[in-house]
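Just passing along the structure, written as C-alpha cells.
With one protein chain removed, the remaining protein chains of the complex are shown where they sit.
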Amino acid sequence: MKEVKRPIKKVDGYGLVSGKPVYTDDLAPKNSLVVKILRSPHAFARIKNIDVSKAEALEGVECVLTYKDVPKNRFTRAGQGYPEPSPYDKYILDEYVRYVGDEVAVVAARDEITAEKALKLLDVDYEVLEPVLDFEKSKGSKSIIHPEDDYQSEVFVSSDPKNNIAATYEMSIGDVEGEIEKSDVVIKERFYTQAQAHVMMEPHAAYSYIDMQGRLVIVSSTQVPFHVRRILARALDLPIKKIRVIKPRVGGGFGGKQAIHGEPYVALVTLKTGKPAKVYYTRKEVFESTYTRHPMRFDVTIGADKNGKINVIDVRGLSDTGAYGEHALTTFMVAGSKVLPMYNKVKAVRFGGDVVYTNHAPAGAYRGYGAIQANFAIESAMDMLAYKLNMDPVKLREINMIREKETSPIFKIMGEGREGVDMIVRSCKLDECVEKGAKKIDWENKFKTKKEGKKVKGVGMAIAMQGSGIAKIDMGAATLKLNEDGSFNLLIGATDIGTGSDTILSQIAAEVLNVPTESIIPYSSDTDVTPFDVGAYASSTTYVSGNAVRIAAEKMKEEIIKAGAEYFEVSENEVEFDGKEIKAGERKITLKKLAEVLYYNENQKQLSTTGSYVGEESPPPFMAGYAEVEVDTETGKVDLLNYVAVVDCGTPINPNLAKVQVEGGLAQGIGMAMYEEVKYDKNGRLLTNNLMNYKIPSRVDIKKLNVELVDSYEPTGPFGAKSVGEIGIDTPPAAIANAIYNAVGVRIKDLPITPEKVLRALKEKK
Amino acid sequence: MKIILTINNVKREVEISPSEFLLDVLRRLDYMSVKKGCDTGTCGVCTVLMDGKPVLSCSVLAASADGHEITTIEGLENDPEFKAISNALLEEGADQCGFCSPGLILNVYAMKKELKNPSEEDMKKYLVGNLCRCTGYVPQMRAIKKYFEVKA
Partner (left out) sequence: MRLSSRKIDLAIDLQDAGLNYVKIESDELKIGGATTLGEIERNEIIKAAFNGELIKTLQAIWSVQLRNIATIGGTIFPRLGFSDLITVLLALNTDVVLYNNGRMPLEVFLEEKIRKDILVELAIKKENRKLSFQYMRNSFYDFSILNTAVSVDENKDFRIAIGARPAVASLAKKAMNYLKENDNIEEAAKIAAEEMTFGSNIKGSKEYREMIAPVLVRRGLEEVLR
C-alpha cells in the first residue's frame, strides 16, 4: 500500500494552523443580523404572556420571535437516521419551557449590543411549575414534563410521556434467574455515571441567508448537514429542495453537534426579514442550552463459576435524557449492545430499563454514546468479580472475552433503535491488545506489589468495543470527478469536524487509483453539491464513507480504462491504468493528456462516478486500557501516572491521525473519570456553566498516554480499516477506578472519582 | 473613542467603545485567527501577543491596549519560527479541529523566547492555559518537544 497506512499531514492542516478564516463565524457576512436567544430562568414553567413591544421598539432591532410566531410542528433535534428513533417532542419555540436555558424568545438586531439590550426589554410572565430534578424519581411523578397532545414517536421507541418515559427497552436471552442461582460467585452492584459536557472548543455557530433562487442557505458548525436539512424542513414546513446546508471547518463536535441547535433560529429570522442572520453561542449557552452525556444508573449482576467462567450478566439501567428525548433510546441500547457482546460465552444475558425525562438540560449524542457509561459499570463489576474469585483481572478477561471468528447473539437482537444484524467478528485482536497492554504497563509486577505508604501506586484495566457505523441504516456516498489536469475532485457528504476524514478519504481514493493523495481534492460537505452521507457519528466515517469512496474510486478506474479503450480503439481488457498512464500494448497516454482530450478534443465527456455504501455489518474496533495511578492517602488525590491503550482499529489509514483520535478520546475519558461533572443547584440551575467550574483535563493533568495500534485487518473495511473515533474514550473510567482499588482498596462506584470521594471512602474503610 | 493599535507591525487608528474587549475589536478588523471560545479567560483560543507577551485578548479591554503592539498569527506567516512550530504540529497530526492551534502556536512562540532549556513539565505549565479538547495534548507536546530539540 502506498497512500494508505501513511502518516501524511492533514490536507486542511496548514489552513487551520495559520488561522485562516474557515470556521462558521469567520465566514458570516458582515451585515448579518445578530441573533440572541432569551432563555428560561425556570426549570419548568408555562409562559403566560410575553410582551415584546419594548424590545421591538428599540432602534436596531429587526425581529422578535416568540412561540406565537413559529410553525407548530413537533420535531426532534437529534441528527439520526429516518424514521427517527428519538421522540418528536420539541417546538422551535414553545409555550412550555422545560429546563433552565430552554428557548423562550428570539431577538435579531443589527449588532450584538443592541440584541442583548433587546433581550433585557422582553417582559415574560411565567407560571412556574414543579420541576422533576431527580431522575430516579421521574417515572410516574406528578409533574409531567411533556403533557402536550401532539407528542409523537415511532412505535419502536416505546415512549410513555404521561409517565415521563422517553423510551424503554428490554431484551433477554436464556434463563437469567436460573443461571444466577447456579453460579458459585455472584456480584451485584449499583453504579452511576454523571452528565458530561462536550466542550468542543468552537461553540455552536450558524448563519443563514436567502440565495438568488429564493432558497434558504444555512452555514453551520454541524456534524450532520443532511440531517440538519431534513430536520429543518420538518420544523419550518419547507420542502427539502428549498434548503441548502453547508458545513465549513468545524472546531470539534464529539456528538454535541450531531443535532440542530441555533439553526432554526437564524433560519426563521432570515425567512422573516429576508436578511442574513447569525448566531454564535456563548460558552454559557453551550453549557446550559445544548447537550450533555446521558447520566445513567446501572444495577449489574454477574454470575460465574469458581473457575472464573462467567455464566450470566444482568444489567438494569436507568437513563436521564433531560428535557427532551434526543438520542434517548439509542444511547441506552448502545449501553448494552456495545459492551455485552465482549462477554459472548455467557449462557444468559439480560438488559433493559427506562430512559426518563427530567427538567435538566437535554442529553444527547456524545462520543462513547452509552457504551462508556455501561463500560464503567460492567468493567468495574468484572474487576470486583476477579477479586472475589481471587483471580487476576487480566486472566478473567482472557477466559471470557470474545475472539476472532466468534459471534454474539446480541448483534442480531440489539441494533440502534431497532433490531441489529447478525455478524461474525471477522477481525478481533482483543487478545493481543490485552496481552500487549499488560506487558507495557508491567502488570505482573505492579498488580501484585505490596501497597503501603502515604502515596500508593496501583494498576487497573478494562476492555472495550464500539462499532463502525450503524449497519443497514447509515449510508454514506462519495463522488469523484476527473479534472482536465488529471486531478480529481472528491465530493463527500462525510463531515470532517477536525477528525481528518477529508484526509483519510482522499488517501483511500488515491490508493485505489494509484495516484498521490495530493491529486485528490476533497470537499465536504454541502447538501447541494456533495452526495448524501449521514454525517460524522457512530464511528462511521472511515468504514462507511471510506467504503463509499473506495467504490467510487474503483468505478472511476473502470471509467478511465473505458475511456482509454475508446481512445485507443481497443477492447477494455487490453487496457491498463497504473495511476499515471493508460496503456494498450505499446501505446500509452498519460492520465493528464487523456483528461485533456476528454475535456476538449475527442469523445468529449466528464468522467464522474459515485459510490454509496451501507454497512451489512458494523465491525467493532476493540481495545484494552491499562491505568497506573498514585493515590495520596491523606488527601485522596489521584495522579494518573500512565495510561496504556492498545487498540485494534483494523488498518489505520493514516497512523498519525488514528493515534491522535485515540489520544484525544482517552483524555476525554480521563476527564469523565476524574474531573468533569455537570452540576445543578436545587432549583435546576446549572452551576457548571463556564470553564472555571466545569473542568476538562489540562495539559498538566495528562501525564503519559501510551497508545499502540495492533496489526489487524477487517476484510469488509476499506483496505482493512475499522473505526477509531470513539473507542478511545471508553476504558478510562473503569480502568482508573480499578487501579485505585488495586492501590488502596476502595471502590468508587459513581463518577467522577474526585479526591473527596476517595478520601471519604478511605476514612470509611478504616 | 479612538485608540492606536500596532497590529502585526501596521499602525492603525481604531474606533472602539470603552467597554469593548480586544478580541472583539480584532475580529471586527478581520483578524479571524483570533478565536472566541469561552468568555471567561480560561480556554486560551483568543491568545495574542501584546508587546511580545502572550495575553488573553478576551480579557484585555481594547482601551488598555492603546499604544501597544499586537501580534496575531496573521502577522507570523512568514516568520521561520512560526513555520517550524506549525510544521512540527502538522507532522504529528496534532492539528485536529485546529480551533486551538493559532492560540497555542502564539504561546509556544512566546515560550521559546522566554524559557531556556525548559523541561517538558515547564512547557506544560507554560502552555496550561491553552485548552485542547481534541488531541489529549500528548501529540501537541510531542511536536513542541521536537520543535525545541531541533531548534536548540
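To keep things simple, chains are lettered A and B as they appear, and every chain counts its residues starting from 1.
The rule is short, and it goes like this: a contact is a pair of C-beta atoms (placed from the backbone, for glycine too) under 8 Å apart; a residue touches a chain by one contact, two chains touch by 3 or more.
Everything numeric in this text was worked out from a predicted model, so none of it was measured.
Put simply, the hidden chain is in touch with A, B once you look at the whole complex.
Which of A:Ala361, A:Leu385 or A:Met674 touches the hidden chain is settled by the complete complex: it is A:Met674. Considering the full assembly, B:Cys58 is the residue among B:Cys58, B:Ile73 or B:Ile105 that touches the omitted chain. When the full complex is taken into account, the listed residue touching the unshown chain is A:Lys763, out of A:Lys2, A:Lys137, A:Arg190 or A:Lys763. Where chain A meets the omitted chain, the residues involved are 282-284, 634-637, 674-675, 679, 687-688, 690, 692-693, 695, 697-701, 754-756, 759-760, 763. One chain of the complex is left out; on chain B, the residues touching it are 18-19, 39-41, 44, 47, 50, 53-56, 58-61, 63-64, 107, 110-111, 114, 125-130.
Operating definition for what follows: only the chains that are shown with their structure count from here on.
Within the complex, the chain B residues that touch chain A are 17, 30, 32-40, 42-43, 45, 72-74, 77, 86, 89-102, 105, 121, 124-125, 127-128, 130-141. Contacts from chain A toward chain B in the complex involve residues 7, 9-10, 12-21, 23, 25-26, 113, 198-203, 249-252, 254, 280, 282-284, 497-500, 654, 656-657, 659-660, 663-668, 690-692, 696, 698-700, 702, 704-705.
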